[in-house]
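Pasting a structure below so you can have a look.
One protein chain omitted, others in place.
== chain A ==
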Amino acid sequence: MSQSTAVPIRQSDPMPKRAPGKWKKHAWGYLFLLPAVVIFFTFLWLPIGKGIVFSFYHIDFVKGDTFVGWDNYERILKDPEVVVSVKNTLYYMMLGLLIGFWVPILFAIAISEMRRLQGFARIAAYLPYVVPLVVLYGLWRWLYDPVGPINAVITKIGLEPVLFMTDKAWSMISIVIMETWQSFGSALLIYIAAVSSVPRDWYEAAEIDGAGVWQRIRNITLPSIKNQIVLLLLLQLIATSQNFQTQYAMLDGGPNNTTLTYALVVIRYAFTRQDYGSASALGVLMFLVLSLLAIIQYRMSNRKEA
């Protein structure tokens, strides 16, 4: 064998594990990890564990905590606001997909097809992402005003003005439109990177075989960016299930609780009613439900592969 000379060298292990004198090396390794372990424990695992404990207690900063058993869970499961907020959150997640999810895919394909001004369009789309969130709240309150610029256009073309913020049917839609406008640029960059890494010859070959533009998009471009689509879909669903800041800042859950999301109920329980125990219970409940969904999803995807 031509490689036989290499064998004896491989057999002798140059660095036996845990040789005396090597302890220093491990010590350094653990020393490097120590601050992170302490910090992850104190600021993530400890609160997560405390959350589970708190959910069985009535928390009082002055008089001290008292054990209340399942009372907190009973309270939140009987609370009509919690039921409403679950519905709202699901509705919000669905609107996010209907209004927002396809926008960056569409524009990624369109922009990467443009013969000029590509860079300009990309920068313009990303720009709102750079603007601080609080500025957006101020800006969109004015844009959505009953006598604001959007309504000026709507009345000019002869339609009834829309009460974007105070109309119960519109409030959540308005919030989703605003968030899509603000954040689709970041997804756009990811899709553009994916679309432009598709080999050009594939299109050339497809064209020679007589595939039209639409067929090329459907059969080459979209399958090539499938991974990014699935990943961003998951990330968007996770993110929207946790959102509350826009709803809180723009409308405080109103009008008539139509923009009250689950996370906003958690916030209300904690900081409006000072009921930290029930708020923790809501958090634990969300964790259980999401874990259950993750397990089901995992089982199903495994079955498909088998």
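Quick note on the criterion: contacts are C-beta pairs under 8 Å (C-beta built on N, C-alpha and C of every residue); 3 or more make two chains touch, one makes a residue touch a chain; residues count from 1.
As a convention for this text, contacts and distances are computed from a predicted model.
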Tell me the UniProt protein name of the chain this structure doesn't show, selecting from "TonB-dependent receptor", "Carbohydrate ABC transporter permease", "Na(+)-translocating NADH-quinone reductase subunit D" or "Acylphosphatase".
"Carbohydrate ABC transporter permease"
With the missing chain put back, one of A:Asn88, A:Ser171 or A:Ser241 would touch it. Which one?
A:Ser241
Touching the absent chain in the whole complex: find that residue among A:Val86, A:Ile99 or A:Ile217.
A:Ile217
Mind listing the chain A residues that contact the chain we can't see here?
25-26, 28-30, 32-33, 35-37, 39-40, 42-48, 50-51, 54, 59, 61, 107, 109-114, 120-135, 137-143, 147-149, 152, 155-156, 181, 185-187, 189-190, 193, 200, 203-204, 207, 213, 216-217, 220-221, 231-232, 235, 238, 241-242, 245, 248-249, 262-263, 266-267, 269-271, 276, 279-280, 282-284, 286-287, 290-291, 294
